Every structure is written in C-alpha cells, then in structure tokens.
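One structure is given below, represented as structure tokens, and several questions about it will come after.
The complex appears here without one of its protein chains, the remainder shown in place.
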Amino acid sequence: MALTSDRTTLGLTVGFVAVALLGVFVLPDWLLNQILVAFSRALAVVGLLVLWRTGLVSFGHALYFGLGAYTVALLGRNYGIGEVLVTLPAATLASALVGFLLGFIVRRYREIFFAMLNLAFSMVLFGILVKTEALGSTDGFNVEQPTLLGIGTDDAAVKLTALFLGVCAIGWLTAVLVHRYLGSILGSLTTAVRDNEIRVEYLGYSAAEAIHGKYVMSAALTGLGGGFMAISLGQVDPESMVNWTVSGELVFVTILSGPGSVAAPFIGSLIFELLRTYAFELVPYAWQLIVGGTLLLIIFFLPGGVWSVLSRLAGRRGVEP
Amino acid sequence: MSAILETVGVNKTFGAVTAARDINVSVAKHEIVGIIGANGAGKTTFVNMVTGWLPPSTGRIRFDGRDITGLAPRKITRLGICRSFQVAQVFMTATVFDNLMIALGIADAHGLGVLLPLRVRAREERADAILRRYQMQDYRDQPASTLPQGIRKLLDIAMAMVAQPKVLLLDEPTSGISVEEKFPLMDIVMGALKEEGVTVLFVEHDMEIVSRYVSRVLAFYQGEIICDAPPAEALADPKVKEFVIGDDLHNQTLLQAGALQDGAQEVSDARG
Partner (left out) sequence: MNLLLTILVEGLGYASYLFIVSLGLTVIFGVLKILNVAHGAFYAWGAYLCAFLIGEFSTMGVSDLGTMVAIPIAALIVGLILGSAIERTIIKNLYGRDEVLIVLATFGLFLVLEDVILLVFGVDPYFAYQPTYAMPGVQIGGIHQDGYKLSMIVVSLVIGLISWAVLNRTHWGKLVTAIIYDSELAVAMGINVPRVFYTVFVAGAVLGALGGAYIAPTISVAPGFGVEVIVLSFAVVVIGGLGSIPGAAIGALLVGMLRAYAVLQWPEIELFVVYAVMAAVLIFRPEGLFAPAKARKI
C-alpha cells in the first residue's frame, strides 16, 4: 500500500507540473486566469472534502474564505503589506485560529445542525462587514499589489503567470500533504468517524477531537483559498467573499468533484469555473438552473462526483488515476 | 487472587427508575463471568457503567487498583477495559481488514504518532493474524455492511480485543445469531480470548451458552444482583429460576430437560 500512496504523490506531482508547464507555454491568458481562480477555490474545497469524508457538510465556510480574503486585504490597506509570504500564512493562521475557537462549539453538532450553525456564524461575519464602514461596507476595497520576497510587477501578464505558478505550487503542496494526512492513522478517522463514532470512542480515540482537528484543517485551507482569491481578484467585498452563496458554491464544487481524491477539487473547481463562464455567455438567465440541475443529477446518479467518472475512464484504459 | 475489576456500592437511577441498586462485584484476573437476567434487569447498564458510557449515580468502580468512576469511554479503553456491543459497532463502509487496521492504528497511536501512515507492513501482518485467529480470512476484503450477522459480531469482538485489554465485556455476543451458529462462534471467540488470557464478563440470555463457558454467574433482577455463584449453583437457585430463567421459553425447555444442570455440572467437573 505504501507503494500506491507514493504513486498518488507521483501522479499529483506530474499533474501539477504538467498544468504549470502548459500554463506557461501553451494556454491563453484568459484560461490561465480561470485556472488561477479555480485553484484558489479548490484549496478551500480540499478542506471541505476532508470534512465531507467525515460525514460533515458546512453551509458556512464562507466565514473562513472571507476571513482569509479580508486578512490579506486588510494587511495591505492598513499596513501596506503585499508580501505573499506574510499575507497568505496570515490568512491561513487567522482562519485556523477562528476555526480552532469555534471548533469547540461546532464539534458537538452533526448533520443539519453542524451545517446550520456554521451558516449562522458566517452570516454574522457577513452582517458585520456589510455594516462596517471601516471594513469597506458593501463595496469592499482593493487588495495591495502582491510581492514575493519584495519583488512585484506592474506587467499584468507577468503578474498573472507568477500568481498562476504560485497557485499551482501551493495547490500541489496542499494536495500532497492532505493526501499523506488521509493515509495516516488520524486520516483514517474520517470515514471511521462518519461510520461509527461509538466504535471510535471505544477504540480509545475522541471522535469530537478528531472532528475538531479536521475542522481546523478545513478552516485553514479555506482561509488560504480565500486569501489567494483576494490576491487573484485584486479586490474584496462581502457579497463575493462572505455571503452564504459563497458557502453554497464551495459545497457545490465539493459535491461536483466527489470525495474520491485530493486531485478532484482542482478538476471540479476548474469545470465549475468554465461552466460558469460559458453559461453566462450562452444562457444568461439559467445559471442557477444549471447549478441546481447539476446538483440534483450528481446526488441521484453520480454520488462519486466527477472524479468517479474520470477514474472509471482511466480504469478502463488500464491507467492508474 | 487479586481483584482486577471491582464495583463498590454502585447505583444508577434514571429519574424514578432504578437501573442498578447497590452493585458490589469483585472479579479476579482470568475469570470468565456470565451476566444473566431478564430484559431490563440492568445487565447492559452494568456494562455501560463499567465501560464509561454512563457514570454511576453513586458508588465507585475500580480497575486494577485504580478508580475509574466517571472516566470517558476512550480513557477506560486506554487503561485496558474494552467491550463489544449487542448490535455490532463496526465501520460499515470499510472492509473487515480495514476495520482491523483502523482499530490497530488507534491502539498503536500516541500523541503525534497519529500522523504516521496507517498502512505499514507490520500492522498489516498483525491484522491478518487477527483475521486468522477469529477465522474471518474469507471475509477479509468484504465491506462490513455486507457481512452475515455472526461474522459482524465476531469482527466487533475482534476489534475490541485489538488493544489487548485486561478486561473484556461482551454484551450479548450471541444475540441475533441462529442456534446452529452460536456454538461454533462462541468456540472461536472463547478460544481466542483464552489464548490472550483476558478476563471476560459477558451478558448472555442463552443459559446453554452460559453453562458451557463461564466459571461464575451474576444474576440481575430489577437492577440488583440476586445471585453470584458458580453456574451449576446459580442455575439451580430458586430465585434465578423464577426471575431470570422463568420468562424465557427456550431456557425453560432446556431447564426441564435437565440439560442446563448437566452442562453446568460437566463444566465444573472439568475444572475440578
């Protein structure tokens, strides 16, 4: 089995390097931009995937997405800090810290109550942001020009490529680490907790603590994703970063991707982004119809999400997914 | 003989209902104790209190000289008391092998050790050894949800034994299992448990099973222990006959046929 896990790591590495190379040498800028946004969101979805495997769905992870985004944006506006090696870790840590504190409460809840409690928390943040002028109110504000080790650029194409490579690198690292985590003893306590908390307790481990840990992890990853999204879009506002619709999108992409692999969120996210772009062009008033219809189709006919289709196709050709 | 498990004046009330009344039990190492009683007599409450699922209302529970009253199940498990369940508590979507791997992983892990990989060769070999000991090799890669009832209960017990506890509590290991399967299953279980030298307390309805496997019987009635004696003696006790065996048709038939007394006699003869 150790061999297989190495193979997955290898597969992830090959995949991300291939996307990075394609991006730099082949793909047009508009697609690069789409991948940038998609992978930013995918970081958050990886966090939700860990929760989903544990049997938990949060309708309020926009809380952490927004915390990450606003941490990055506020560091720039209030302190003039655009250094990504400061802003992104800060975004991750801020979300992880809030996740750690709220985790003491949410870990007592399951199913709908877990989902709704998270929704309530996220809407409180939304309400505060909308009504606070100092935090930009409904309009939000711009994000400081990002720099890496103090180096920045005004060339839009160079900046896009740099951000794209950055999201690929962080995406790869996240995927590999989370994959390793899922293969650990603690990682096996995802589906195990979902299946039977009583047995987990009677094997000598606290299900609540296991859930708490995964919650913090998902909060941190969602904060990282939100931080990257803020840098990618160059702007933060409550509607596009913290509202419940953002939580809904994260959950939708999680379901669309499927729980099968840590690579799935990146693929699912990209499909979501492309779908949205084309849907707006082709059928401007049917975006919700498409999202809702897709959700129903997946729940009824494709519970494994897009990943299950890909792995089945790959399996038929005898290729390791 | 030193007591490994001891309860002192344990009571449990749920509102106006008394589920346990002044329970004083002392179990010595390597004893095999049968817990009998009609439905609602307080057997499972007793198991739940010892394993930390319910705290007693009053009284103390001591394990290996240590007070464990009111500790959480996972702490009691870590100290060395494990249990099985009336309805098997296993990871339904995982295979039999993975159920054992997860159980072994948790038993092995301490502190940050939980971040080590689950699937290492040594652990896989141990999981396979357990599969052989409990004769579940044929079901190795089957999801637990698809297992026959008996095998699922076997897995439940095997998982409880993974941490090599000093005391094991079995809550009705044969309930829901057909008559033909009962003895083969219990032979496997008791054989494995004896090999490991664990102290066993098990709740059982079937007096035939009780008389065959245990060295001592605790009979519960309305939350109280009405008899604490070797099986032959306990099953002949008039109170036990009236309050425990009386309500069960299967046991009554056995009793009338004299099968229980004979069986119990055989066991005590064999033990000398």
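Order as written gives the chain letters A and B; numbering starts at 1 within each chain.
As a convention for this text, a contact is a pair of C-beta atoms (placed from the backbone, for glycine too) under 8 Å apart; a residue touches a chain by one contact, two chains touch by 3 or more.
If you're wondering where the values come from, they're calculated on a predicted model, not measured in any experiment.
> Counting the whole assembly, list the visible chains that the omitted chain makes contact with.
Result for the missing chain's touching partners among shown chains: A.
> Which residue among A:27, A:97 or A:130 touches the omitted chain?
Per the contact definition at the top, the residue touching the missing chain is A:130.
> Check each of A:85, A:112, A:173 or A:309 against the chain that is not shown and name the one that touches it.
Candidates A:85, A:112, A:173 or A:309; residue touching the omitted chain: A:112.
> Out of A:101, A:120, A:158 or A:314, which is the one that touches the chain we can't see?
Looking across A:101, A:120, A:158 or A:314, the contact with the absent chain belongs to A:120.
> Residues of chain A in contact with the chain that isn't shown?
Counting only chain A, the missing chain is touched by 56-57, 105, 108-109, 111-113, 115-117, 119-121, 123-128, 130-132, 244, 248, 251, 255, 285-289, 291-296, 299-300.
Please note the rule applied: only the chains that are shown with their structure count from here on.
> Can you check how far apart chain A and chain B are, centre to centre, with Cα atoms defining each centre and the answer in Å?
The computed centroid separation for chain A versus chain B comes out at 45 Å.
> How about chain A: which of its residues touch chain B in the complex?
The contact residues of chain A facing chain B are 1-2, 5, 180-181, 183-189, 191-192, 194-196, 198-206.
> Could you pull out which chain B residues touch chain A in their complex?
Where chain B meets chain A, its residues are 51, 72-74, 77-78, 82-83, 85, 89-94, 98, 101-103, 105-109, 113-121, 124, 159-160, 162-163.
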